[in-house]
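A single protein chain has been omitted from the complex, and every remaining protein chain is retained in its original position.
Let's turn to chain A:
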């Protein structure tokens, strides 16, 4: 626990000093969202129909943008290698990465969601669903992007590869999140979809740290 707090403090300090790392994905999210009305047309009803899918695709892409740099610096300056060499448990480091990744990419999306709802003409019932799916879904996005970043940390061409690895894993999340928002738009109950998202989150929370652990060890050995 002490180790977790130490690592978390370090991650947060790094985030505070490298603002571009987390500001750029957030900016990217807003820009992608504002491109859709320009490309498809500003018809409010049309925007309301496409909003669930558009919001989630923009969220996936912006999280992917942040994922690439997750372990890169620690790998380049040797921190990762030292950590593995000390033979201490890696999980405090992994969880600190997870928490800081969610705080820097997931939380801003949740906070921005009222603005997004205004931009895309989302009504209040769907807005609640959007908020809930983002709250449940963004931690899962963080888990999967930490996994992808750990797999590709020592790869030569990480960036494009990361998208190829991670986007198929994102598909179930995308399906359930937009299904929940569409059900909410039609005033149908959407707790089933939320429950499945929560289940996926819990399963990923239990299993992903193991995979990240061995991926990091393989990459630095």
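Here, contacts are C-beta pairs under 8 Å (C-beta built on N, C-alpha and C of every residue); 3 or more make two chains touch, one makes a residue touch a chain; residues count from 1.
The working rule: contacts and distances are computed from a predicted model.
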According to its UniProt entry, is the unseen chain "Heme exporter protein C", "Sarcosine oxidase subunit gamma", "NADH-quinone oxidoreductase subunit L" or "1,2-phenylacetyl-CoA epoxidase subunit PaaC"?
-> "Heme exporter protein C"
Of A:83, A:149, A:194 or A:215, the residue touching the omitted chain is A:215
Considering the complete complex, of A:5, A:35, A:111 or A:175, the missing chain is touched by A:175
Even though one chain is not shown, chain A touches it at residues 147, 151-152, 154-158, 161, 164-165, 167-169, 171-172, 175-176, 179, 182, 196, 200, 207, 211, 214-215, 218-219, 221
